[in-house]
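Every protein chain except one is present and positioned as in the full complex.
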Amino acid sequence: MILTDDEKAMLDGKEGKTRQKAIEFLVKYGTALGAERLVNTNNVGGYMIADRASYRKFGSFDALFSLTGLDSEETLEFPKVKAFSCQFETDMDPEYCDIEGKDEEDYRRFKANEEWLSKIGVQLMCTCTPYLVGNVPVKGEHCAWMESSAVVYINSVLGARTNCEGNTSTTAAMLTGKIPYWGFHTDEHRLGSHLVNVELKVEGLMEWGLLGYYIGKMVGEKVPVLDGIKIVPSRDELKQFGAATASSGGVEMYHIPGITADAHTVEEAFGGRTPAFTLKYGPEERKYAYEQLNMIGKNTDVDFVMFGCPHNSIQQVQEICDLLEGKRIKGGSSLWVLVPRAIKDLAKRNGYDKVIESAGGVLMSDTCPALGHLMPKGTRVLATNSAKQAHYLPSMMGIESWYGTTEECVNAAVTGRWEGALK
Amino acid sequence: MILTDDEKAMLDGKEGKTRQKAIEFLVKYGTALGAERLVNTNNVGGYMIADRASYRKFGSFDALFSLTGLDSEETLEFPKVKAFSCQFETDMDPEYCDIEGKDEEDYRRFKANEEWLSKIGVQLMCTCTPYLVGNVPVKGEHCAWMESSAVVYINSVLGARTNCEGNTSTTAAMLTGKIPYWGFHTDEHRLGSHLVNVELKVEGLMEWGLLGYYIGKMVGEKVPVLDGIKIVPSRDELKQFGAATASSGGVEMYHIPGITADAHTVEEAFGGRTPAFTLKYGPEERKYAYEQLNMIGKNTDVDFVMFGCPHNSIQQVQEICDLLEGKRIKGGSSLWVLVPRAIKDLAKRNGYDKVIESAGGVLMSDTCPALGHLMPKGTRVLATNSAKQAHYLPSMMGIESWYGTTEECVNAAVTGRWEGALK
Amino acid sequence: MKTILHGRMVVGGCAEGEALVTSEMISGWGGVDPATGTVIELRHELHGQSFKDKVLVFPGAKGSSGWSGVFQSTRLNGSAPKAMLFNVMNSKIAVGAVVVHAPAMTDFDRDPLQLIKTGDWVRVDADKGVVEITSKD
Partner (left out) sequence: MKTILHGRMVVGGCAEGEALVTSEMISGWGGVDPATGTVIELRHELHGQSFKDKVLVFPGAKGSSGWSGVFQSTRLNGSAPKAMLFNVMNSKIAVGAVVVHAPAMTDFDRDPLQLIKTGDWVRVDADKGVVEITSKD
């Protein structure tokens, strides 16, 4: 790799051992990728949260994050970060230890972890939707983000430039303000590969989730270009769509010409090249996606309903509350509505916390079931409007799951029964 | 105007008198514009905050907002809004009544106002930067927003479509989900008119504010296209830039080809037409803008420093705190750092409230000096990094003002003296 | 001497009064004192002058979206213009014109800023789309 003078100085240890270790990792990583150089970044989002077992084992945040964040067995002291840096999700909401099965030790560790991050200058956004709480990158901005659902959103919808980074690369990027110039940082890599002719009218969170799940399955980690989208999708629809493509496949970028940032037309999205493959999305494909997402569900006795993967916007909270208002969820069932912490503040201002609590649910922030390995005790059957959560939770937690509309899920919470169906 | 069936039904009063009045206004408004039809919108941001005098005079929110929001002398009862709707700024921060010179009556009215808005389903974002707290419109999304700095941001940077609406049109849009299809909703109107050759390297909030202030002055309410921008500006730089163009002029849309949403190239930004005018921005123009912004400042004894017009992002709060940490502002001086309420939550999590308070400043949300006609008692000389606030406050409040970098303003807060200069 | 101008109705009605003309756009919020109808923008050529009961002739509206709110207040305070004639349409001025309730016109066959001088007597029939100017000289 070709390094600039400031990069060479860091590599020589001129800015201390920790930054040296960080840039050493970035050089190894760039070499693995086949990158020719690094690029400056001032927008990094990662994950430095200690779980109970690791923290007990390592005894300090410095030791643990030296390993997971810098690939260093030696414990290094962390200086202030160089880039604007955010903590994305965490593994618990400190306000709901009980419900999550966390104890005093977990709570103390979490608070200490927050303090440690804050001390090195990392913003505690604690969400997988940082673009809902002020981290809205500009088109062309070089970022280094983790969290596949956020990556696909900012690359595609906003036209920012990031690969789907990992713990180590984001930690190294925070400390150095650098990331390999490769992949979605370059024009070439952002061009479309697969053309998807969407023959149906796609409207609503569930439909966009199905479309995304199908496309991810079909294109893997390639770059799909959607043609035939007639109605401008909402931010929340795109959020669910992207998360679904990144779960069933590894989509980090897509184009909806005229709506997403990079291309006005299908031709532009392919950069003049011919699509490698052409797919269609019609009634059969929709049905296939629905069945894939619902194949783990047999038991219609739902005991856990979850909204907010990726974390809910205030608009989604409002929609849920409009459906929930004046109702009570079934005894023995649980309802979790997940939001970024800052959105919880907004929600409270409008009294949505009360609506959810009176119905017997919980307005939770900072975390999610899949990320925190958290579920209400004894959960057997989940219902959710999130394709991502329906994809991951059965594998991770050994439960059954149903995927459907927000309304079907609210009904399942109230009646305790799944009555959703593809209409 | 040609109306659809659902619009005609509303006009006939099928959805009640209030929505009837709302769509009546929209038809008058559309006629005034010369619009041919309305368009659906599900993203409306407006202002329904009662000030003390008006509330005393009208006695109820329904009466007051019937007049200011629906142009109706008759008091109408407000049903739930139809579109996703947000309250943008307000005229006070209920946490700082003392400092703002507000009393118990103001506080109670404010709280009652919040409750009233919440009851009709309006989200209490209470900021002029709703895109920092989750209202991030998608490219092509038809919106109806007030607040010039927000309008120019979402039109240009995000590619959403809105005119700069007023109290009445946004209230009517909330209740009906409609707005005239005119102006920036149409492709034609979004094309560039003026080419601006930027001959300087523009970097940092102050420089972007100067550039914006100059351009607004020159192009009025036209659509400038910036050529020669070499470094991708940050979200905050664009935020300051847009607010400045909308203050010295009436810019509601601009293009920075390749960075803002609508155009990849200068040619595209003009839709193939020839620019009506070509301007340049070089050292002289920069100097002119600086002098215009600083011409009201004579007295260098600064007693009020203000950051956050438009409201600060968490990144800006961090930058201010990095400069402020460990310092104390001068006795008798005031320092206000303004943020959206939801961002205050984030800031607290990182301890920035403490940093600001220990320095003798205040972390304030919901409002701003210009909007709330709020200043620390006895203020004579302001220093700010906001071109918009430096433009408006002297006229509105009869004070002097200085415009400069964040660092110069922090120094002025600490020393009580303005030592800024154009370098 | 009388001059006739034709234009498009923005808000209907008839009114007449003395003209107040400016070649500079007007800012509502922060640019006008709604109590008196006085222009308060420091850098404006009308700074210190009120449009109360005048026929306001100007290029158009600039600045904050509070424009219409301020102009509505001038109506409620009795300090609104008698009529408004302007060249450049935008959403601020359209909302503003509707809530001011006074006759308003735009899209003229000739430029009113050129033809009308401050102090001229102006009769506006927005419904018919006609403006009659009696020069003060």
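Which chain is which? They are A, B and C, in the order written, and residues in each are numbered from 1.
Keep in mind that, in the parts below, a residue touches a chain if its C-beta (ideal position, glycine included) is under 8 Å from a C-beta of that chain, and two chains touch if they have at least 3 such contacts.
As the structure is a computational prediction, the values presented were derived from the model and not from experiment.
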Margin query: Among the chains you can see, which ones touch the chain that has been omitted?
Written below: A
Check: Which one, A:Leu33, A:Ala112, A:Ile229 or A:Leu279, makes contact with the chain that was left out?
Finding: A:Leu33
Notebook entry, point to check: Of A:Asp93, A:Glu147, A:Asp345 or A:Glu408, which sits in contact with the chain we cannot see?
Noted result: A:Glu147
Item checked: Touching residue (missing chain; options A:Gly192, A:Gly249, A:Gly297 or A:Gly416) -> A:Gly249
Checklist line | From A:Gly13, A:Pro79, A:Pro275 or A:Pro394, residue that would touch the chain that is not displayed | finding: A:Pro394
Check: Quick one: which of A:Gly166, A:Gly204, A:Gly228 or A:Pro275 touches the chain that's been left out?
Finding: A:Gly166
Check: Which subunit A residues would touch the chain omitted from the figure, given the whole complex?
Finding: 25, 28-29, 32-34, 47, 67-68, 71, 145-148, 151, 163-169, 180, 182-183, 220-221, 246-247, 249-250, 252, 292, 296, 370, 391-392, 394-396
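Just so we're on the same page, only the chains that are shown with their structure count from here on.
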Next item on the list: Kindly work out which chain lies most centrally, taking the average of its C-alpha atoms as its position.
Entry: B
Note to self: So the centre of each chain is just the mean of its C-alpha atoms; given that, what is the distance between subunit A and subunit B in Å?
What the structure shows: 30
Next item on the list: With chain centres taken as the means of their Cα atoms, state the distance from subunit A to subunit C in Å.
Entry: 53
Next item on the list: Mark out which residues of subunit B touch at least two other chains, giving numbers and ranges.
Entry: none
Check: On subunit C, where are the residues touching two or more other chains?
Finding: none
